[in-house]
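What you see is the complex with one protein chain gone and the rest in place.
Chain nomenclature is as follows: A, B, C, D and E, assigned in order of appearance, with residue numbering initiated at 1 for each chain independently.
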Amino acid sequence: MSRVIVAAIASLIITIALALAVLERPTPTLSLPNLASTAITPGEAGVLHPITAVLLEFRSIDTLLEIAVLLVAVVVALALREAQPDGADRMGLDNPLLHAVVKLLLPLMLLVAAYLLWAGSTRPGGAFQAGAVLAGCGVLLRLAGTSLHGLERPRWLQGGRVLGLLVFVSVGIPPMLAGRAFLDYPADLAGGLILLIEAALTLSIALALLSLFRLAPPQSDSPAFPDRRKRRRA
Amino acid sequence: MGWLDLLLGLTLVTTAGLALASRDLFRAVVMFIVFGLLMALVWVRLQAPDIALAEAAIGAGLTGVLLLDTLGYLKRRFEPTGTNERRPTPTTEGRGDAR
Amino acid sequence: MNTAIDAFGLVLAPALPLIMLLAACVPGFRGRIACWLPYAAVPALLLALGGQTDAVARLDWLLFGTVLALDELNRVFLAFTALLWLGAGWHARGHLAGDARADGFRLLWFATMSGNFGLILAQDVASFYAAFALMTFAVYGLVIHRRSAEAIRAGRVYLVMAILGEGLILSGLLLAAAGSGAPLMALVSDLPGAIAVSPRRDLIIACLFAGFGVKAGLPLLHLWLPLAHPVAPVPASAVLSGAMIKAGLLGWMTTLPLGLVSLPGWSLLVMLTGFVAAFGAALIGVNQRTPKTVLAYSSVSQMGLITVGVGAALQAPEAWPVLSAAIALYALHHGLAKGALFLGVGIAGQAGGRLSGPGARGLWLALALPGVSLAGPMVSGMAAKTSLKAAFEAGMQLPAWWAHLPMLMGLAAIGTTTLIARHLWLLRDMKPGAAASRSEWLGWGFTLAASSLGLILLPWLPVPTPWPEALRALPDLLWPVVAGTLLGVLAHRYLRAWPIPAGDALVPISAALRQLRIAMCLTLRALRRQLRPLGRRLSAWTEGLRADGEQASPLEHTARREAGLIFAVLLALMLLALTMG
Amino acid sequence: MSGGEALSWLLVVPLLAAIATLLAPGRWRGWGSLAALPLLWLAFTPVLAAFLHQGTLTTPLGGWSPPLGIALIGDGLALGLVGLTLGVFSLCALFAAADPDPEDHSHLWPLAWFLIAALNGIWLSGDVFNLYVGLELLGLAAVGLVALKGSAEALAAAMRYLLAALLGSLAYLIGVALLYAAAGSLALADLAQLDGGDTTVRVALALMAVGLMLKTALFPLHGWLPAAHGGALPAVSALLSALVVKASFIILLRLWLALDADPLAVVAAQAIGLLGAGAVFWGGWMAWRQARLKYLVAYSTVAQIGYLFLFFPLITGTGTDAARLAWDGTLLMLFAHALAKAGMFLAAGNLVRAVGSAQIADLAGVGRFRPLSLLSFGIAGVSIMGLPPSGGFTAKWLLLQSALASGQWPWLIVLMGGGLLSAVYVFKVLRHAFVEGPTRDTFRSPPTAAELAALTLALSSLVLGVAAHGLLALMRPDALSAVLEGAG
Amino acid sequence: MSGWSPVNAWLPLIVVGTSLVAAAGIFLLKEHRHGLRTVFNLSAAVIKLGLVIWMALGVLDEVAFETRYVLVDGVSFILRADPLGIMFTGLSSLLWLFTTIYAIGYLEDAPNRSRFFGFFSLCVASTVGIALAGNLFTFFLFYELLTLSTYPLVVHRGTEKAMRAGKVYLAYTLGGGAVLLLGVAGLHALVGEIEFAAGAGLRDLDTALNPVLTLIFVLLVIGLGVKAALLPLHGWLPTAMVAPAPVSALLHAVAVVKAGAFGIVRVVYDVFGIEFTWQLGLLQPLAWLACATILYGSIRALWQTDLKRRLAYSTISQVSYIVLGTALFGPVGTVGGLVHLLHQGLMKITLFFCAGNYAETLGVHRIDELDGTGRRMPATSVAFTLGAFGMIGVPPLAGFVTKWYLGIGALDTGMAWVIAVLVASSLLNAAYFLPILHRIWFRPQRAPWPDEHFRDCRDTHPWLLLPTLATATFSLAAGLLAGMPFSPLYWAEVVVLREYLP
Partner (left out) sequence: MSTDLFFAWIGVALCGLGLFGFIVHHHLMRRLLAFNIMGSGSFLLLVGLAQDGRGPDPVPQALVLTGIVIAVASTALALVVLRRWYRVSGESSLPEDV
C-alpha cells in the first residue's frame, strides 16, 4: 500500500509541475501555422492539406523515420519468431456469421481506405489512416480464418512491408543527385510523388501492422517454456 | 469550451482511471478501447480530424485488437511441459493485479 | 733507484699479490703460484729497503684519485710487514702442503697481503680505507681456515668486531674528511690537521681511536684476538699478530692529530687504556692453556704499551717526532718478534722429537729468543724500549705521574716475561705432529733472523737513542725479565691456572646478548598474540568484501524493479533542484 | 557537391542498407553489409572534407528550412560522433560477420543498419521532435538487438529495456510539448532563445533530462542496462554500450547548453553530478561483484556513464576555462569509452567463445591460448581504468583540470576513486586469465577477424589518448564559447 | 651540428620507440619462433644502446634532443635528453641488453615467452620514457605505463602466489599512481604545464600558496614513493619476488624502484627546485623518511630466509639512498644520490642475476641451501660477492663511492646524523650479506642440490653467466674507476654541474 502512496505522491508532483508549466507558459513569438499557411501555396507545396504537407513535405524526415520505426518493430517480431519458432497457425473462429460480415465489410473497408488515401492531399485522411483501415481488413480476415495465399509468401510480404520506406527514400534521392536537399522534390512533380509515396506507405503500414498482429506467437501453439527448446538451425 | 467538453474530459479521465484500476484485466482493456474512442472524439473537438481518424483506426481499433489478442494468449492455462523449476501459476489474468 | 722505479714499486707492492691472486684463479697457473707464494712480498720488501722516502705514485683514475707514497713512518711499517709476510709465506708454503683447502687459503693470503701493503702505502683516504677493508675481510677466511667450531666462532667474533670497527673508521674518516680542504679526495695527511680544528674533534677521535682499536686490540675490543690467533693456521696468526694488528696502530698514527694539539683528557684515557691492556692481558694470558692464546694475549699486552705511547703523544705534541719514531721502532720490534714466536709454535708443534732429542737445547733457545727480545734485553727490544722511554722523558711539561712511566713499563715487562715463560711451558706440553718441512724451517728461520737482527739489517731506522746509552739502560731492562722468569717458575710450581676462557669478557657479553634476544623474541611473540584477533577481524572484513557471486544488493533490486518509481522520484528531485536554483 | 547536401547521405545509406538487408536472404546479409560499409565511409568523406573546409554544414531537408522544416546540422560534434559511429560499427560488423555463430541471427543486420540510421539522425538533427523520432527508432532497434537471442533472459532484458526506453521517450515528448508551447518552434536554435528561468522551460528541461537519464542508464536508473548489455550478442553489446547510450546523453548535452543559459541551474547540475558520482561507484562496485564476464563489462558501462554526467556540474556556473576543459574532457571520455568499451565487449565475446563459458572463473589459462583477445581486453581496460597513455586517461586528466579550475575538488575523489575501482574489476578478469592452474586444452579459437576487430578498437582507444588534440579542436563548437560567455 | 636537427627532434622518440616496436613485434610472433624472437630482442637492445650512447655523447656536447607534441590544449608530450635523463636511459638500456640475454637463457623451455618478452620490452620502453620525459605529464604517462607493463611480468608464473603478489603490486602502484595523478593535476592547475627545469616558476607564486604546494609535494612524494618503496609504501616489493629472476632483477635494479626514485629527484630538482623545497622545509622530512627506510629495509632483510626476499628488502633500503641524496641540500649529496641511481642498479641486478643462477642451476632458493655453492658455481659466486660487498659499501666497489659522497654531502648540509644512518646501514648490510657469503664460500655442501641443471657446465649456462659477470664487472669498475671520464660518478657530476649549480 505504501507503494501506492509513494507512486501517488510522485505522480502528483509531476502533475503539479506540469500544471505549473501550463499555467506559467510564455507566449511564443514564432507562429508556425502562419509560416505553414504561407508555404502551402499551389506553386510551392505538393499538397494543400496542411497536415499532409507537414507530414510529407516540411517534416518528411520525421515521417520517414517513423515508418522505419514501424518496420523495426516488424523486424524484431520476425527475428523473435526465428529465434523461437512457432507451430502452425490455426487461428480463426469458424463462425459463418463472421464470414458473412467479412464478405460484406471487406469491400467497404477497402473502399474507405482508398478514399482516405486519395483524400489525404486536400482533406483529412492520408496514408496512416488508410493503412490502419487496410490493416483492419487483414485482422478481420485473420479472425475469420481466411488465408490469403498470395500474401502469405514471405518474400512478397517482406517486399510489401519494405516498399513504403524504399519508395520514400528513393523518391528523396534524385533531388540530392541534382544538388538539392534530400526529399526536396521538384515543385511540379511534388503532388504526384507524394501520392506515390502515400500509396506505398499505405500498403506498407497495413502490412506492417498486420504482421505485428500475426508474428506474435499464435494462440494455438502451446507455450514453450522453459526455454530449452532446440533452436532451428539456420 | 462547453459542457460537452467538460463531460468528455471527465469521462476520458474516468475511463483512463478505470483502465488502470480495474481488477479484471479484460475490463481494463475494454476500458482502454473506450478511452481510445473518446480520444478520437476529443481530437474532433480539437479540430484535428486527421488525428481523430487515426486514433479511431489505430489507437482504439488496432491497439485494442492487439491487446485483446494478447489477453487471450495470457489467459490460457498451461500445463507445465517437462521439468522446469519455475512453474507458472496459472491464473485467469496473470499476476500483478492492482496491488 | 730513480723515481720511476720507485713509483712502479709503489704500485707493484700491493698489486703483485692481487695479480697473483687472479693468476691463481686460472687452473693452469695454480701450481706455479703455489710455489711462488712467499715472493709476492718481495717488491714491498725491496721498496722498503731501497726506495726513497719521498717517492710518490699518483693514479688519478683509480677510485677518487689514488696516491701511494713512501715516507719515514710507513717505510718502517712496510719493512717489517714485508719481512714478516715473506717469512710467513715461506712457512705457509710448507705448511699448506697436503691441505685440501690450500687453494682458498692462498687466494685469501694474497688478498690480505695486498690490503696490508696497500694500507701502509696509501696516502689518500679512499684507497687507504679500501685496502684496510680488503685486509679486514680477507683475513676472515684465514681465521676460519680450519672450519672447526672454534674457528667458525672465532671468525664470527672477529667479523662482528671488525665490521663495527670499519663502521667507526668510516664515520671517523668521513667526519674528518669533511673538514679538510678537499673532502671528496682527501689525503690521509690532511686529516690530523682537519681533526685538530674540527668542531667535532672529540667525536672524530673517539671514532678513529675505537675503530682502529679493534685491530690494535684495545681492551674490550680485543675479544677477537685471543680467539682468532689460536685457530688460524700458524703463518696466518703470524701475520695477523705481527703485521695486521699494526695496521690499527698505523691508522692512529696517521689520522689522529698527534703532534698538533695537546689533548690531556684523551691522553689520560688512552694511556690508561694502554696500561689496562698491558697488565690485564698479561694477567689473563698467563692463565691460558694453549701457547698461541698466550701469545695473542701477549700481543694485546704489547699493543697496550704502544697505546701508552700514542697517549703520551696526545698530551705532548712537541714530543711526537721522537715518539713516532719510537713507536714505529717498537712496532717493528714487536711485529717481527711476535711473528717469529708464532711461526715457532708451528715449528715446535711439528718438530716432533727434536724438542726433547739432541739439539733440543738449541731449538729451545731459538724458540725463546724472540720472547726474550720481546721482554727487552735483546737488540731490537732494547732499542725499542729505550727509545720509548727516552721519548717519554723527552716530553717537556709532563704531568708529574709520568715519572712513573718507566717503572710501569718495567712492570709490564715482568708480565711479558711471565707470558713468554708460560708460552714456552705450554710448548713443551704440545703433542708432537708431523715433521716440519724445509720451507717451514726456512720461514721461521728467516723471521727469527729478521727479528734478532732487524736493527742491523735496516740501517736507516730512526733509532733515537745512541747505543752506548741504550746499553746503560740494560739493567733497567733486565730486572723485569729476571723477576718475570722467577714469577713464572713460582707460579708454575705453586699456582693453578684460573679457568679463564679465551676471549675472556666475550662469554658474559654473549650470554647477555642471548638473554636480550630471548627477551625480545618473547615480547614480540606476545605482541603478535595480542594483535592477532585484530588481524583476523580485518581479514574477515576483507573476505567479506571479496565476492565473486552475483548477489544483487537491495539497491540493485530496486533499480531493476522500480525503474518507474525511481524515475518519478528523480524527476521530482530534478524539478526541485531546478526551481531552487 | 557543396557538402551540406552530402549530410543526408549519412542517413540515406544506412536506410538503404537496412532495406537491402531486409530484402536479401539471411545468409547474404552479413557480407552484404560489409560491402555496404565502404559506401557509408564514402558518404562520410566528402562531408568531413567540406566541414574542414567551410565549418559547420547545414542542409534543410526537403528544401524547407527551420523552423518549418528540419535541418541537418553537421557541426564538429555531430561529425565527430558520426565518425565514431562509423568506426565502431564497421568493426562490430566485421566481428559479427566473421562470427561463426551456429544460431542464425541474420536479423541483426537490418536492425543494426536502422540503429546506425537513427544514430546518425540523432547526431545531425537540429529539431527536438525529430530527435524524439530518432530516439524511438534507436530504442526499438536496440531492444530488437537485445531480444535477438530469444532466450528467456534476453526477452526479459529486452522487455525491461523497452519499458525504460518508452518511459524515457514519453518524458522527453512531454518536454517537447511544453517547449513547443513556449517557443512555437521545434528547432534547437529557436529554443535557445527561450528564457531559461521560465517555469515551463524548467519543467520541460527537468522532464527531458530525467527521461534522457533513464535512457542513458544513469544511476540509479541503470537497472535495465546490465541485463540488456550483458546478455546480448557481443557485437550488439558493443554497439549498445559504445553508441546507443551516448545518443541520449548527447541530446541532453545539447539541450542543456541550448536551454540553460542562466547560471541558476547550478543545483540541478550538482544533483546530476552526484548521480554521476553514484554511478561511478555503484557501477564499479557491482562490476567487481559480477561472476560473468559480460555482466562485469556491462556494469562497467554503468560506471563510465557516471563520468559523462560530471559534465553538468563542471560546465554550469563555472568559468570559461573550467567549462572548456569539461567540454573537452567529457567528449573525449565519451569517445574513449565508446572505443574501449566496444573493444572490451568484443574481446569479452572472443574470450567467452574461447572458453565456452560466461564465467570469469573459467578463464584460467586463456592467457596462454588466446593472448590476442586477452591483450585487447587489457588494452581496452587501460582506457577504462583511465591509465595513460589512453583516451580514458587524457579525458580524465581534462576533467580533473576542469574540476580543479572550477574549485570543485570533491569530483576529484570521484575521478580517482572510480579509476581505482575500475582497476579492481578489470584486473579481476586479467588475474583469472593469467592463472596457470589446471590447464584445459579445449579452447575454441574465435576467427582472426573477430580478434583483430577487438584489438583495433582497443588500440584506437589507446591512440586516442595521444591524438586527442585535433579531434577536440574539431569538435569544440564556436557556439560553446558564446554559451559559456553567457554562463560565466 | 645544426645540420641534423630533425634527427635530434626525433631521436628521443626513436629511442623509446625501439623497445615499443620490439614489443609489438614480439607480441605478434608465434610462441614457438624462438630464434626470431631472440634476434628481435637482441637487435632492438643493441640498437637502443647504440642510439643512447650517441645521444649521450651529443648531450655532453650540449646538443639538444627534444621531441615535442601537443597532446591536448595546455599539455604537451615532451621527450628530452638532458644529462640526468640520459644517465637513467643509459642505465636502462645497458641493463636491458644484459637482462634480455639473461632472460633468454633463463626462460628456455618456459611457456608464455612471447608475452614475457613483449611486456619486458614494453617495460623498458616505459622506463626510458620516464627517463627522457621532459615534463611532469609525460613522466606520469610513462610511470603508469610502467605499472601496467610490469604487472604481467609479476604474475608471469600464474600461480596462486604470483596472483596474490600481482594483486598487492597493483594495489600499491595503482593507488600510488592515483595519488601522483592528483599531485600532478593539482600542480598543473596551479601553474600550467610543468616542464622539467629547476624551479619551474613555482618560486614566483604567492607565498600564500605554500601550504598547497606542500600538500602537492607530499602527494607527489607519496605517489612516487610507492614505486621507490619508501617506508610505509614498500609492501609490494618483497611480495613481488615471486616473479622470474630477470623480472625481479629489472624491477629492483632498474625499472620500477628507480622510476620512483628518479621521479623524486625530478620533483625535487626540476619541479620544485632544491632551494624552493628547502624554503618550504620539505627536505628535512624527506631525509628522515629516507633514513628510516634505509634502516627499516636493512633490519627487515635480516629476518628473511629466502634469498630473493632478502635482496628485496635490501633494495628497499638501498633505493632510499637515492632519495636521501636528493634530500641533502647541496651538490655533493646530490651527486651521491644520483650516482647511486646507477650503482645500485648495477649491483642489485648482479645480485638478482646470481640469485636467479642459483635457483635455475641448482634449484637453490633459500639462504640455508646455499652452503657450498661457491665451489660448484665459482664465477656466479664471485659476482655475488662483488655485488654484496658493493652493497655493504666496501671500497673500492661502487657502493662506497655513494656512501662517501652522501656522507660528505650530509656533513656539508650540517646533517651529521646521516653519517650514523649510513654507518648503521652498512653494518646491517654486512650483517645480512656476510652470512650468505660465508655460506657460499666457507661451508661445505650439505645435501644434494634441490634441483640441479646444466651439469655439464662448470658454473652455469653461458647465457646466464655472461650477463652476470658483465654487470659484476661494471659494478666493480664503477667504483674502482670512479675517477675516469664516463664513469657513473663523472656523469653525476656533469648533471649536477650543468643543471643544479648556477
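By definition in this document, a contact is a pair of C-beta atoms (placed from the backbone, for glycine too) under 8 Å apart; a residue touches a chain by one contact, two chains touch by 3 or more.
This is a predicted model, so every value here is computed, not measured.
Contacts of the undrawn chain with the visible chains, over the full complex, involve A, B, C, D. Only one residue in the set A:19, A:100 or A:187 touches the chain that does not appear here, and it is A:19. Against the chain not displayed here, subunit D makes contact via residues 129, 133, 136, 140, 143-144, 147, 150-153, 155-160, 162-163, 166-167, 170, 173-174, 176-178, 180-181, 184, 186, 227, 231. For subunit C, the residues touching the absent chain in the complete assembly are 552, 557, 560-562, 564-565, 568. Take subunit A: the residues that touch the chain left off the picture are 3-4, 6-8, 10-12, 14-15, 18-19, 22, 25, 31-33, 36, 50-51, 53-55, 58-59, 62-63, 66, 69-70, 72-73, 76-77, 80, 84, 126, 128, 205, 208-209, 212-213, 215-217, 221, 223-227.
Operating definition for what follows: only the chains that are shown with their structure count from here on.
Any chain bridging subunit B and subunit E, meaning touching each of them, is missing here; the list is empty.
The chain with its Cα centroid farthest from the Cα centroid of subunit A is C. When chain centres are taken as C-alpha averages, the shortest distance to the whole-protein C-alpha average belongs to E. The interface with the greater number of C-beta contacts, when C-E is set against A-C, is C-E. The geometric centre of subunit B is 36 Å away from that of subunit D, both derived from CA atoms. Chain geometry summary: the mean Cα position of subunit A and that of subunit B are 20 Å apart.
Shared contact sites, meaning residues of subunit D that touch two or more other chains, fall at 199, 203, 206. Listed for subunit B are no residues, as none touches two or more other chains.
Pairs of chains in mutual contact: A-B, A-C, A-D, C-D, C-E, D-E.
Listing the residues of subunit D that touch subunit A in their complex gives 1-2, 4-5, 8-9, 11-12, 15-16, 18-19, 22-23, 26-27, 59-64, 67-70, 102-108, 110-111, 114, 117-118, 121, 127, 129-130, 133-134, 136-137, 140-141, 143-144, 147-152, 155, 174, 178, 181-185, 190, 193-195, 198-200, 203-204, 206. Within the complex formed with subunit C, the residues of subunit A that make contact are 3, 6-7, 10-11, 13-14, 17. Across the complex, subunit D meets subunit E through its residues 328, 332, 367-368, 371, 375, 382, 385, 387-389, 393-394, 397-398, 400-401, 404-405, 412, 416, 419-420, 423, 427, 430-431, 434-437, 465-466, 468-469, 472-473.
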